[in-house]
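As you look at this complex, bear in mind that one protein chain is not there, while each of the others sits in place.
Presenting chain A:
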Amino acid sequence: MALSTGRVNGTARDRTAGSGGTRGQGRHQGTGPLRRTMSRHWYAWAMVAPVILVTALLIGWPLARGVYLSLTDATEATMGRTIGVNVIPSTYEFVGLDNYISILTSGLFWEKLTWTVTWTVACVALHYGLGLGLAMLLNRKVRFRSVYRLLLILPWAIPGFVSAFIWRYLYNSDYGVINGMLKAAGLGAVGWLDDPTTAKIAVIAVNVWMGVPFMMVAVLGGLQSIPGELYEAAEVDGATPWQRFRFITVPGLRTVSSTVILLGTIWTFNMFPVIFLISGGGPGSSTEILVTYAFREAFTGIRNYSGSAAWGVIILMLLVVLALVYRRALRRQGEVW
């Protein structure tokens, strides 16, 4: 530490001349309010500028364009394009809210929404429940604790698309090991990904397998930050294990829990690779969540750009509303977030 401050002092002296100059300038030029703000904040703006530019160009512009496309009837056929030297102009037209109306009045949307909500709630509840349970087991004094912890977080260490492929192989109805085990146990093989219900269970199981380690480690971190004295005091006062859990563990975990649950919800809601790579949305479109459906709409068959953009806008709205409601709920409980 002493060494590093020494180095800072050294470099600081070298730089005084330059920086002193600019600071002096700022003071003298500070006549108009605009100029004064400029000279006070230019370095902050300079540091934020690259990200603002990147976000504006790559998120802001596409977002604006996406919203605009969602109000048109653009498809692959009407979109302007260049084939060789021929430039074909766009022929799509502004149609107002037609796309939204047709989506919101279609049974398909509500079906997908119901499944997406079921999928999100089931996954997040299982992630958190199992994560909390395992974290509480690991928070005890257990022999081989660090070994258990290491082995339990391994699924998280495998890249998502690799996990998806592994599970697709395990579920394979002819060569998959799950059916192999069922046969060995004298039960019939199940076409896991061929039936809507089993396919839904299958994708939820994979996502749970992938997501529990994160929850477990996060909750474990929260548990370790609860002072042990609280539990000792409660024990002296004769609190039952359930009371200790209810009145010490739950409030102690509130900050961590609220964060990981919100993150988990957003991640699961937008979870693309699991569905896309394992079931491909099938059979039919029964396991298609909103995000994968919008993707399919945009990039298969005749590419329906406007329809998919409208789906995208609706998904985004749902998430923003969710985040706002969640934030407000936390505020009401006195959380500063």
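By our rule, contacts are C-beta pairs under 8 Å (C-beta built on N, C-alpha and C of every residue); 3 or more make two chains touch, one makes a residue touch a chain; residues count from 1.
The rule is short, and it goes like this: contacts and distances are computed from a predicted model.
Hidden chain, UniProt protein name from the list "Peptidoglycan glycosyltransferase MrdB", "Carbohydrate ABC transporter membrane protein 2, CUT1 family", "PTS EIIB type-2 domain-containing protein" or "BNR repeat-like domain-containing protein": "Carbohydrate ABC transporter membrane protein 2, CUT1 family".
On the side of chain A, the interface with the absent chain consists of residues 4-5, 7-9, 11-13, 15-16, 18-20, 22, 37, 40-41, 43-45, 47-48, 50-52, 54-55, 58-59, 61-63, 65-66, 69, 79, 134, 137-138, 140-143, 148, 150-163, 165-170, 172, 174-177, 179-181, 183-184, 209, 212-214, 217-218, 221-222, 224-225, 227-228, 231-232, 235, 255-256, 258-260, 262-263, 266, 269-270, 272-273, 276-277, 290-291, 294-295, 298-299, 305, 308-309, 311-313, 315-316, 319-320, 323, 336-337, using the contact rule stated above.
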